[in-house]
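A single protein chain has been omitted; all remaining protein chains appear in their positions.
Let's look at chain A:
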Amino acid sequence: MIIRWINRKIGRQLMASFYIVLTTLMISSLIVYNYTDTKLQETRLKLEDIRDRSARAGALWEQWQDLQFNMRGYALIGDQEIYQKMVDQQATIDEQTRWFEENAIYEQGKDYARSSRELYAYYFEAILPLIQSYVEAKASGEVDESFLEGTTLTSLPLGKELLANGRIKLDASGNIDVLSEINKSELALGGYRDFLEEWSGKTSQQLEQEIQTTQLIWLSNIIVLVGVLIFFVYPFIRKITAELLSLVKNSQRLAGGEDISRVEVPDRKDEIGILALSFNQMAGSISENKQHMLAKNEELQAQQEELQAQQEELQAQQQELEEALELTMRNEQHLQYRNDLTETLAAREALTAYPEIIEKLITITDSEIGALVFVDEGSAYSIVTHGMTEELSEQLLGSDFSLLKRADSLKKAVHSSKQVASNHPLPYPYYMYETAVPILDPASEEVIAFIYLVRYRDQFTNEQMRDVMSFSRQLSLSLLRMRLFDEMNREKTKTERILDSIREAVIYIEPGKEDVFVNRPLYDLFPELQFGTAKTETLQGCLDTIHAVVDEPEAFSRYVEAVLQGEVPKDSLQFSIREQVVFIQFYVESIEIEGVRKGTMLVLRDVTKETEMDRLKSELVSTVSHELRTPLSSIYGFTELMLNRDIDVSRQDRYLKTIHSETERLANLVNDFLDVQRMESGTQSYQKGLIDLRPLLEETTQFYAASTAQHTITFYAHDDASYPLIEADEEKMKQLMNNLLNNAVKYSPLGGNIEVALTVDHQYVQIDVRDEGIGIPSNALEKLFEKFYRVDNSDSRKIGGTGLGLAICKEIVEGHGGNISVASIEKRGSTFTVKLPHIVTTYETVSDMIDISGK
């Protein structure tokens, strides 16, 4: 199962081999590692054991040494403490010796244990009890010696006994032979140590050998695996590659066009097997197609041959056609020239197209040079040439017997030919053929121009002459048309000039035409139209531009709408533009020629001045009626009361005074009107004399100061100035000052300071009247001195007036060769300045400041 699954894919096959090799490698490595590790462990334990034994042997030996040392001490001193230590050592030595007895593995170990035990028995069963008995004897005084003597020991009872049963022996000197026993044991120890060392070396050697063997096995394992790779996997891959290569080769052959119907299919279930199968199918199908294509190809080749035959035939036909076409084109070229010429003649620009016309005539007639000669008024000629020298032109026009004269008198085309000996412009003598064709006015049959043409080689053909003749007729019509056009232009310019010179702005429209005619005053009235821009070209553009600035666009639109419908409204429309800056009267005139309506003229008249006058007049009427009615009402009322009622004397007196002052007011009003009337008609006259302004000003100022309680009125005349006399009408000067002071008081209703100052310079006497009143808006300053003008705001409306006072002041000042001006800040006050020219004569005056305030 798994093998079949693996066989289906090359990848799987490769992976399977790879995994097998890898797994083998891993397992063998693991085994080697494990084995080596165990061996090392074992050996290490063994070596440790050996070291342990050696150490134990050493320790035992040291115990012995120590014991001997202690024993000597004990024998010498007899200290019980040392004895006790030896007893402890006995236990230790016994235990250590027993360890060897129990744990000895080899014979050498057992020998050492036996020898050690023998020494133990010798010392603790024989020597130690002997020493003990010696110490006891020494203690009991039985023995008395400072140093232990071997003979003493053997003399002791225990010594005798031991000697007797052979436990101890005596050496040559008669002492107890301890050394031989110890030497015996030391010898055993040395032997044992040597053995241990030898054993340790052996063990290490053994380990090394074993590890080497294992590594060898592991290496050979790898070599075997490599062998497996080389001997099994490589052929497997080679086989696959070979099979793929075979397929590639076959594909290349197939692509190269070889006919391959089949390849051998390897017995495989994997991609190569499938690929081979597919390749077989593809190759089969391609081979089939190829057969089919080959059949088609043959068919096509046959068709192509047929086509080639047809094409040759067509080429022959085309050549024929081309020849015909060339002929047609030649004819057409000629026609084109003729048409161009005809068009040129018909075009409006023909006025300036004479050089073009003669050039085209020369081309059509195949001439060399030529000219158009015009007969101007008084039989003078003017000429337009092409290719002609100045000399030739002069010759043509100058000669009395020229071709032109002949053509003129005969009124038909004349020809001439002459031989020219010169070698210019041709490099050899040649004939020159000339022709002059007169152009007649169709109405009067008079010659109005000539066509003059020259050829050098051949005569003009009949056909060429026919062309020239026909053009001469066209040219005649064209020339007449041009003359008419010129005349019309002159007329048009005249009309335009006339229309531009009138004051009314005009827009002339014709039904169904978008174009309009406008005159210059329209641009003056509406600078928005911008002369020469598209806005003015069309009616809509014009009307839209005007509409944009009209103050009441609805009324304007209604009116225009009616006019565009064809109506001619009898009434004009009055409207203002740019917020009442300009007033326009708009009316319409129908333009009719011989009873037929041709167009409509929209007329716009600037009536700003007239409108302003109308407004001022109606304001005057209303102001005057108000100003007149107040005094009239009181006079009328008080008299009626006095006539009809019983009124006490004091009231009567009051009424009479009122009636008197009101009558005076009325009289002043009437005088003002009369002054204005005189100003208007220019009949004002002044009774001039030399007067001194200073006392006059003082007097007037004092009068006003006395008549008001709210104001402080001060007169200044500057020191050390000499006040010249002026030539003036004293009454008028009083009126001037009255008006100015009256205004100062009237227009400062809340009171305040009023100053009158008199100054002088080398030319003028100057009077300043300064108040702290309501002031004058800056936009009103300009018109302030115009008659009937009144500042139109809520502050000034409260204060009555005719609007005449300042106009009269101005008239008076100007009547005396001076001028009046005003400076003002609204709500802060105004200063009126009068400048009057003085007479050279001066007189000294002690000037001072006089306070004549009303308070």
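Things to note:
Methods note: a contact is a pair of C-beta atoms (placed from the backbone, for glycine too) under 8 Å apart; a residue touches a chain by one contact, two chains touch by 3 or more; residues count from 1.
The criterion applied here is as follows: contacts and distances are computed from a predicted model.
Comparing "Urea ABC transporter permease subunit UrtB", "Histidine kinase", "Aldehyde dehydrogenase family protein" or "Peptidoglycan glycosyltransferase MrdB" against the UniProt entry of the hidden chain yields the protein name "Histidine kinase". Only one of A:221, A:630 or A:821 touches the absent chain when the whole complex is considered: A:630. Only one of A:44, A:269, A:466 or A:651 touches the absent chain when the whole complex is considered: A:651. Although one chain is not shown, part of chain A still touches it, namely residues 622, 625-626, 629-638, 640-641, 644-645, 651, 658, 662, 749, 797-800.
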